[in-house]
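Only one protein chain is missing; all other protein chains are in place.
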Amino acid sequence: MKKALIIALLAVAAIPLLAAMASMPRFGSPEQPAYTHVASRYLQKGAEEAGADNVVTGVILNYRGFDTNGEVTVIFTACAATAAVLVTSGSRKKEKPGEATVPLSPVVGYVVRLLAPFIALFAFYVVLFGEVSPGGGFQGGTIFAALIIILSVVAGRNVAERVLPARVRPWLQIAGPLSFIAVGTLGAVLTGSYLGFPHARGLLATAMLMGIELGIGIGGATVFASIFWRLGDEP
Amino acid sequence: METVDVRVLLAPAISFACSGLVFLMGRNVFWRRFWSLGAATLKLVVVMSMLPGALRGTTYVWRFIEFTPGISIAFRADALGMFFATVSSTLWLVTTVFAIGYMEPEHAKVRFFGFFALCVSTTVGVAFAENLLTLFVFYETLTICTYPLVIHEETPEALRAGRKYLAYTLSGGACILLGSALTYQVAGTLTLSKPGILPASADPRTLAILFTTLVAGFGVKAAIIPLHGWLPSAMVAPTPVSALLHAVAVVKVGAFGILRVVYNVFGVELLRRLGFTVPLAYLAAFTIIAASVAALFQDNLKRRLAYSTVSQLSYIVLGAALLTPAAACAAVAHIANQAFAKITMFFVAGSIQRTTGKTQIHELAGIGHEMPLTMAAFTVASLSFVGVPLFAGFITKWYLSLGALESGMWWFAIVMLASSLLNAAYWLPIVYLAFFKGPHGRGTGSGEARLLLLVPTLLCAAWVLVLGTTSDVPGMPFALARAAVEFVFKM
Amino acid sequence: MWWQWAHWLPLAVLVPLGFGVTTPAVAGGDGGRAWRWAVLGSALAAATTLALVVRVAREGPFSYAFGGWNPPYGIEFRFDEVGAFAFVVASLGMLAIVFSGRYAEHALDPARIPYFYTLLLLDIAGLIGFSVTGDLFNMYVFMEIISLSSYALVAVSGERTAEMAAFKYLVLGAVSSLLVLFGIGMVYGTTGTLNLADAARRLGGVGSAVPVAVAIALMAAGFMVKSALFPLHVWLPDAHAIAPSPVSAVLSGLVVKVGLLGTFRLYQVVYRTGIVDLAALDQLFLWLGAISIVMGAFFAIFQDDIKMMLAYSTISNIGYIVMGFGLASKFALIGAAVHIFNHAIIKSALFLAAGAIIHQTGYRRLSELRGAGRGMPLTAAALSVGAVSIVGIPPTAGFLCKWYIALGAFEAGRAAFGFALVFGALFIFVYYIRMVNAFYFQEPVHADVVHAGDPPLSMLVPVWVLAGLCLAMGLAGKIPLTFITPAISRLLAPIGG
Amino acid sequence: MTIEASRLFDVGLMTLLVLCALAVVRTKDLLAAAIIFSAYSLVMCLVWDHRGAPDVAMTEAAVGAGVTTVLFLLAIGKTVRREK
Partner (left out) sequence: MIGALWSNFDYAVSVVLFLIGLYCVIAKNNLIKKFMGLNIMETSVFAFIVAIGVVDRGSAPIMGPGARGPFVNPIPQALILTGIVVAVSTTALALSLIVRVWHQCGTIEADELRELE
């Protein structure tokens, strides 16, 4: 009964939504405003102006860099939020970390250990080549986080935690926002506006973009790993 | 003639500062009394110092702070405001003396005297309000400040009375707020410095709504039947509170507000044309009679006083509603006439209660032998209410009747007559009981009330006589009332 | 002049953001150090936003283009008079953080304290960003920073009820964010831009009004969930009542305003384009606002828990503001906009004072708190000032809104809603008078309440600063009113004017 | 591929998406639902890659199908596997 009512309500809600969808500019049309207005400039000049062949990366880091500044803040907010919800001073380090949480066949462990450097390399590739190919800091960071998560499942927490030592972890977690603030301020000094990049395609601009990408990558990886561990710490 | 003068601001500010000082230093008996009496005296001096100027026709103004763009909290002491301010600051001094004597055995005296001063501050603020919004600000503040006084006893009954009081008066305040907003919408200004601000061209239906909301709003505090319910219950408060606030400040603020609405918001001419005041006059006349009848059946002295207040206040409303100069004179003058007579009675009731512990009328047999001076004061006040010539109440009745005849509604003069009879019917038996019915058995032997209670009582009674005999003497309050009336009737 | 320096605008967001993210690292587990760091950060943020307010008052609205890309190509911060909410956010946030110092020591797990301050600062940063951004998607990003930190702050005490309340808040908050994002997507799809001002220009020329209308509806619905307008308020009472008191102050005073500010920005985009007739939306706002006022007050009457009562009163007050939007006349909009500021001040004062009382006595029910007026006179007095103010007794801050919306109701020819508003306020008074009665005029139930004593200065000072502001903002009502007027005039100016 | 074929491929993917979503809603076993959700994310990935958005597709694969699913699994492991 309740379910039927909900379905009926949603069906009613669907009508205006579908009507709106029907009268949106036609899907895929090159004449639609979304394509002809702001985007056309990005596509024509983006690679030059923004300093990245991958225009998406250019948009993320340069044109709409401040959004990404907010995005890395959101990631860190999630980290702080899970910490504020899960951390307790009493239960920390209660159980002995170190052993694999799940009994695994040695084959899996061996394969993971063998693959780990390659996965790490791939993550770095994704981070650093985000300018010219799909990918970027966040994607690479996530891959790296996945590696750490797999390691802590297979090889145990202490092995995985060695990659991101607890002492510097609070700083690694905020690598994203910090790199943004640093590069943004540098941009303000050089070009007069926050997150401004000097002269597209210059070495300095590339270095700044790389700095941000690395920051996002390290920050993202650390945050995801931390969240995973914290959730795992819960009984 | 308008003069910018800080004394207009000073008058409310003194009692405001006094309340602050009482809250800060009031735990010490000496400082509490010092500041209360000192501020009351100072304020009276300040107000009185403006009186000669006001009688000469000078209007003192002071713009305090711009509250919202275009509307300031501003003070303006015109004749009507001066009249009300003089009455309330005089009575504040007297009542403070009385309260010091009366409140001695009570608890929470700091709170009492602090809020007491705050109430007077806001009352004078209402008197001097330059515009409707300023008036409303002080009107609402007064409501809030009186609440702790009403529930001073902190008994469940007092809390209930307090709730009732707030429910009535805050609803009234809401009406005034809406009325003010509508006035601003229609007139584009809220000033009370002109004899009428509403344009004659406005839609009569809007004006009718406006008149109803404003009069209903002020009518709550002026206790027009059927908006009077809070007043009798609020009598649970200590007697000085009932005296100053419920016979003088709070209720008079309501009546004063109605005068402002009739004379300064609508203006006499507009109202004459619209005819809104005729139903109001009937309502006032009904209140006068009905409340008097109700008073007849009260045995508790303070409750009888309360119903008498309801009845008397409608004299002012009736005077305003008749829209003739004579009636207006009566309305303004009655602010003082009723205040002094009624406060005398409250003081008497308080003195009796404190001295003998009696609160019911049937217990008062023979009390005149014990407390002759107190009961003499009571007699003076009673005669004033009955309307015997040479007593203050006569002035009101005389001019009101004149006004009724002037306006062609002669039947209101009959109402006056009936009211006199009813007043006689419920006051004089008490006098008779007190003086001519010997005590059954032995008297209480309590003797006269102590001086702190007696002196204020006698002073007020004396003033009733003064008011009743000096209506033609220049420089006395009645002249001020005349000045106010001349302004609103553009004479 | 010092206030003309262009970079104040990004700094207003970056300062609390930078201090916020670094708090756990700097504190290293030391709650006291985290507190000092957070106080410093929020004080700097307040100073920065002050510069912005000074500039907007002198020069009118101004912009900052990030990365040097002029709008619509880059992200723009646009600071107008309504954006001055950022200053309110920063200052109230600072007071709440100062207040938290002793409160958190007592109420929170020490391991969570640095994260608590981080989240508070990020919340402030998000709110400042939300109020000043001129870009639709950036608005969404800041909204999410605000939401995420708020969800966690509700649950930070670790109590069972708090976590459940936080989850309820999270689900509704996430759904509302998605509604807004859906709307943003549709606006982008029809106009091709994300810049607010540019969208306002281009909306006039879109092909079909249907997607625009649906987008407005979706965004308005999302924002109204965020603002807890009745009947979308279900998450609010629990979340605001159970959260730690400084968090309640921030949530109730500032975070619920996200929806209202968002609605205002939406109005700025669509008001003058004329492509969609907003009359239906106005009508809806009017009625929902009126119902909110009444229902909020109605539920509050039955609450014994002091913070629960305050939480329901927030729903009423949101009703005022939404009703002001719905009336859509100049006075009403000014009143509504000013009340966004004033309610923030008043409600923070109330929650902080209530928090101080709960902190000192350990009780939170009115029936147990009898006699608190004697035990902690200064705190209870501040709470009473707040109560008088929120009911709208003149000359306090709450009165301005009542007066202006009443004026606006007559201006718009909707007198009935003026009545609803003013008498709804009376209804609200009923429960505040219960509070005052309990504090001052009723026999104490617990002896320790009478001997509790006022809280330490770090709690008392913020409470009284806010209580003082409740009075000052009312008396000097001209300042906020004249300050906000240009924004409203621009909003209502005729098309092309 | 002609446009029509590409269109057909799209429609097929979309249908799969809707089916996956419905399956997530209907499956009582949370573990299974989480896995189906992961599949849903991967289909979404395909759609986006096919739409010329490889960046988004990659992120969705890493985050939507990866991290989110891991977190779901972890949470299910910590709590309860079956929905009542």
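Each chain carries a letter (A, B, C and D) given by its place in the written order, and its residues are counted from 1.
Heads up, the rule we're going with is that contacts are C-beta pairs under 8 Å (C-beta built on N, C-alpha and C of every residue); 3 or more make two chains touch, one makes a residue touch a chain.
Worth saying up front: this structure is predicted, and the values here are computed from it rather than measured.
Contacts of the undrawn chain with the visible chains, over the full complex, involve A, C, D. Within the complete assembly, A:17 is the residue of A:17, A:108, A:163 or A:182 that touches the hidden chain. Of the options C:123, C:144 or C:198, the residue whose C-beta touches the omitted chain is C:144.
Within the entire complex, the positions of chain C that touch the omitted partner chain are 137, 141, 144, 147-148, 151-152, 155, 158, 160-161, 163-164, 166-167, 170-171, 174-175, 178, 181-182, 185, 188-189, 194.
Where chain D meets the missing chain, the touching residues are 3, 10-11, 14, 17-18, 21-22, 24-25, 30, 33-34, 37, 40-41, 44, 47-48, 51-56, 59-60, 63-64, 67-68, 71-72, 74-76, 78-80, 83-84. Residues touching the missing chain, restricted to chain A, are 2-3, 6-7, 10, 13-14, 17-19, 21-24, 26-30, 32, 34-35, 38-39, 42-43, 46-47, 53-56, 58-60, 64, 67-68, 70-71, 74-75, 77-78, 81-82, 85-86, 132-134, 136, 138, 227, 230-231, 234-235 (touch as defined at the top).
To be clear about the criterion, only the chains that are shown with their structure count from here on.
Centroids built from CA atoms put chain D at 19 Å from chain A. The distance from the centre of chain B to the centre of chain C, each centre being the mean of the chain's C-alpha atoms, comes to 43 Å. Contact of a single residue of chain A with at least two other chains is seen at no position.
Within chain B, contacts with two or more other chains are made by no residue at all. Residues 53-55, 57-59, 62-63, 66-67, 70-71, 74-75, 78 of chain D are the ones that touch chain A when the two sit in their complex. Chain contact summary for the complex, chain C toward chain A: residues 6-7, 10, 14, 17-18, 21-22, 24-25, 28, 64-69, 72-75, 109-112, 115-116, 118-119, 122, 125, 129, 135, 137-138, 141-142, 144-145, 148-149, 151-153, 155-156, 158, 163, 166, 186, 188-194, 202, 206-208, 210-211, 213-215, 217.
By the touch rule above, chain B contacts chain C in their complex via residues 65-69, 73, 133, 136-137, 140-141, 143-144, 147-148, 151, 154, 159, 162-163, 166-167, 170-171, 174, 177-178, 181-182, 184-185, 209.
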